[in-house]
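Note that this complex is displayed minus one protein chain, with the remaining chains in position.
Chain IDs A, B and C follow the sequence of writing; residue 1 opens each chain.
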Amino acid sequence: MIGIGVIGYGYWGPNMARNIWELPGAQLVKIADSKPNRLELAARRHPSTAMVTDADDLINDPKVDAVVIATPVSSHFPLAMKALEAGKHVLVEKPICDNSADAYRLVEAADRRGLALMVDHTFLYTGAVRKMKELVDAGEIGDIYYYDSVRINLGLFQEDVSVLWDLAVHDLSIMDFVLNQFPTTVACTGCSHVPGRPEDVAYLTLYFPGTLIGHIHVNWLSPVKLRRTLVGGSRKMIVYDDLEAAEKIRVHDKGLIMDNDDEKVNQMRLRGYRSGDVWTPQVDLTEAIRTELNHFMKCIEGAERPISSGLAAARIVRILETATKSLQCRGELLEVQPL
Amino acid sequence: MIGIGVIGYGYWGPNMARNIWELPGAQLVKIADSKPNRLELAARRHPSTAMVTDADDLINDPKVDAVVIATPVSSHFPLAMKALEAGKHVLVEKPICDNSADAYRLVEAADRRGLALMVDHTFLYTGAVRKMKELVDAGEIGDIYYYDSVRINLGLFQEDVSVLWDLAVHDLSIMDFVLNQFPTTVACTGCSHVPGRPEDVAYLTLYFPGTLIGHIHVNWLSPVKLRRTLVGGSRKMIVYDDLEAAEKIRVHDKGLIMDNDDEKVNQMRLRGYRSGDVWTPQVDLTEAIRTELNHFMKCIEGAERPISSGLAAARIVRILETATKSLQCRGELLEVQPL
Amino acid sequence: MIGIGVIGYGYWGPNMARNIWELPGAQLVKIADSKPNRLELAARRHPSTAMVTDADDLINDPKVDAVVIATPVSSHFPLAMKALEAGKHVLVEKPICDNSADAYRLVEAADRRGLALMVDHTFLYTGAVRKMKELVDAGEIGDIYYYDSVRINLGLFQEDVSVLWDLAVHDLSIMDFVLNQFPTTVACTGCSHVPGRPEDVAYLTLYFPGTLIGHIHVNWLSPVKLRRTLVGGSRKMIVYDDLEAAEKIRVHDKGLIMDNDDEKVNQMRLRGYRSGDVWTPQVDLTEAIRTELNHFMKCIEGAERPISSGLAAARIVRILETATKSLQCRGELLEVQPL
Partner (left out) sequence: MIGIGVIGYGYWGPNMARNIWELPGAQLVKIADSKPNRLELAARRHPSTAMVTDADDLINDPKVDAVVIATPVSSHFPLAMKALEAGKHVLVEKPICDNSADAYRLVEAADRRGLALMVDHTFLYTGAVRKMKELVDAGEIGDIYYYDSVRINLGLFQEDVSVLWDLAVHDLSIMDFVLNQFPTTVACTGCSHVPGRPEDVAYLTLYFPGTLIGHIHVNWLSPVKLRRTLVGGSRKMIVYDDLEAAEKIRVHDKGLIMDNDDEKVNQMRLRGYRSGDVWTPQVDLTEAIRTELNHFMKCIEGAERPISSGLAAARIVRILETATKSLQCRGELLEVQPL
């Protein structure tokens, strides 16, 4: 039986707690939150779990083997570092922290101690995203032309984090997972419409080696909710719509018809277009958080290695940092330095 | 009875010809196309119209009062200029021509002779776009926060014109019409995926004075067809979906709740969100091309002034030119010089 | 603090238990289920609640003030009757029981003892259905022409209950609530496709006094899930789509234009059609089960009277009984006897 503690019982913490509560092999040992009224609610739901206002108390509890951190971004680094130093496995909400240097420090700290460090990039645990990766890895899509993602709605403004860090982090983690490639340069435009608040609309272009281009549109001020990704390739194209109840992934057998121009070697010539059938593969609809927590358990036991690893999360933060700088310069093209 | 000649019987010309053929007060006098098989088809459909292979013959025909130009972009300027010099009114397909200097020359030539110069920005003649303008002009939307447009599909590649000049020209003309504002700077990213061909994917950001931001996403390589524009404002927000059969415009009563912060003058404070009803106004569904041609007739008679005027078209070309330069520099921010 | 017991921890019971568990003013005292593995799961989730295999034990527990019955239909009547006789308030899953005579007996038993008897017609507690009723009651829709509902999906076949009793019961309860009218005759067609099983497809027509007609299409063998109701009236028309995330209710300002024919009194003449705006009112999106349980608490306290009352449920069962007879005679028109 693995003992788990949850720090932060605000928006996301209750979801985590509820799922750990029912997770076979796990015990929800302790919940920490500085607000007494949140703890009261937690106690009602989980009467056999201990409640504390002090996160240190939880981190240092010997019955706690792993810590789930669901607090504001700025506290992720200190809490995660303390937990790792105390020898605990860590699952931290996204983004892992607010800068890539700290993210990398956490990766090292976990690695040195042989602890699992996992970041809650939930979408990687959905059947739809795994199916996309499977299709791309199998070469079904061919050479990837573009990765275009839209994630917009009338959203909760955050005090100190722009829409990029709140929403684009999802798209970046999915893109990193599916494409297995790292962008070379980024250019980001956007705007804030509430004085004194961070950007609420942003457009992020990512250039990769070759002709692959990525683009992410995030917006907290949209009247409609959209969650749609297009992956265009030389053989096929994917439409991933996360708001579809059942048919989240559609594979379009569409593309260009090219052929080798005999006279000039290495030259391709466009001959026309191909428009064929559409195929909607059945995807696993298990709740992602359950798959994720089962995977976390396996990682703690050493049987698996984190898919949404600290290192992947650090890469994402590196892109977010660079995009933020570009955004402040109205779209200046910046190199994304490897970690 | 106004005599009209159509130059170019390829993709768009037949549409024009068919509508002029049935237009009260107009006579389809002559059609010019260099390809005999196109003229043959035209003759079958319009047996009482003269057919010629030489555009000059049409331009110089005294029975022709107005010339419709539906040829490749590179020929727009010389043909339109000849027609104006021959004293004919001109309706030219979009974009007006391939550079703003020539566009401006056409504007001057028409102005000096008192001739109507109109550009086929068809969408300005749809009920949906006119309704959007009406709402914005009436202040229903409040301060505009952003204008976001997506126009993508598996499209016909063009030899010498990028997806910007082919598709974004529509969004730019609608945006110019609806917002009544000119951008100060633009940044454009994108990519070509067919060696030797122009860009097939492009993302154009437009900065306006204040906090208004525009963004246009165009793509010839999309597996799905989308034509959707969001206009976000301080009071309301519009979703315009041109692919909806009947309910093209939806007005969302959503927004931020702000108030004046007493202590600091001119500071606004975010208090929360507002999410209210959605309203779908009935819009005029008359075919745009018919409305446009009726308007062109009125402009020829001097009773109206072109809505999709040569000057408006020159402004659009100025933006396209600047965006193209930015695209070549991977999104470098460039000032859009006024004409 | 009101003590509540839940009988049946299969499909619906856990939902009820979880919501009661968090309900202010309520205490989840006891859960009964004959299957030990279900009780084990329940105990894990609700460690402070007593678990029993015998429903009688729960019904006779003096700490239990109210009983929630979430068992197969055939056991609804005996369990509910026992609970009422033991002086407990009752909330029973739909349909209330399998015949109207028994339903009526429960109504009487509750009435005589002054106990709350409520049936889980959940949809009556959604914002969307309440909005529809509000619009109809306020005369916004005018005279109702028709009520048409489709509720289809690839469903769980039930051993002893046809698709009518499983799905149409929802539409009938919504229709009864919204229209405030009782049908005079019904005709029902349908078919079973699994030998020895009840009908999996059914079409139910309901004739009301005047020209109001109702129709319900239910199907367990549909490849797509649909939950859509049309209410057509002389002034406006409603489309209620329960699968829409936010915009569940759309009010269309469409209809016929009629006028009085002067020569013949009481004769209306059709002059044309009216097609106006569409309006999507904001509806309360609170989870229905929470609203329902709060209402149940108020009913127990005597502060409110059940909206989804035993009497309403008995009416619905009366229609279901008659429809079933008609179905067996391939659509024979049958009178629906009032209770």
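The rule is short, and it goes like this: contacts are C-beta pairs under 8 Å (C-beta built on N, C-alpha and C of every residue); 3 or more make two chains touch, one makes a residue touch a chain.
Since we're looking at a predicted model, the values are computed, not measured.
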{"item": "Displayed chains contacting the withheld chain", "value": "A, B, C"}
{"item": "Of C:Met1, C:Val224, C:Leu243 or C:Leu285, the one touching the omitted chain in the full complex", "value": "C:Val224"}
{"item": "Touch criterion as defined above, residue of C:Ala187, C:Val283 or C:Val336 at the omitted chain", "value": "C:Ala187"}
{"item": "Absent chain, residues of subunit A that touch it", "value": "247, 250, 275-282"}
{"item": "Residues in subunit B touching the chain absent from view", "value": "21-22, 44-45, 47-48, 225, 243, 245-246"}
{"item": "Positions on subunit C contacted by the hidden chain, ascending", "value": "145-146, 148, 150, 154, 157, 185, 187, 189-197, 201, 203, 205, 207, 211-213, 215, 217, 219, 221-224, 230, 232, 237-239, 250, 252, 254, 256, 258, 267-268, 270, 273, 275, 329-333"}
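Everything that follows uses one rule, which is that only the chains that are shown with their structure count from here on.
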{"item": "Whole-Å gap separating subunit A and subunit B, where each centre is the average of the chain's CA atoms", "value": "39"}
{"item": "Inter-centroid spacing, subunit C versus subunit B (mean Cα positions, whole Å)", "value": "52"}
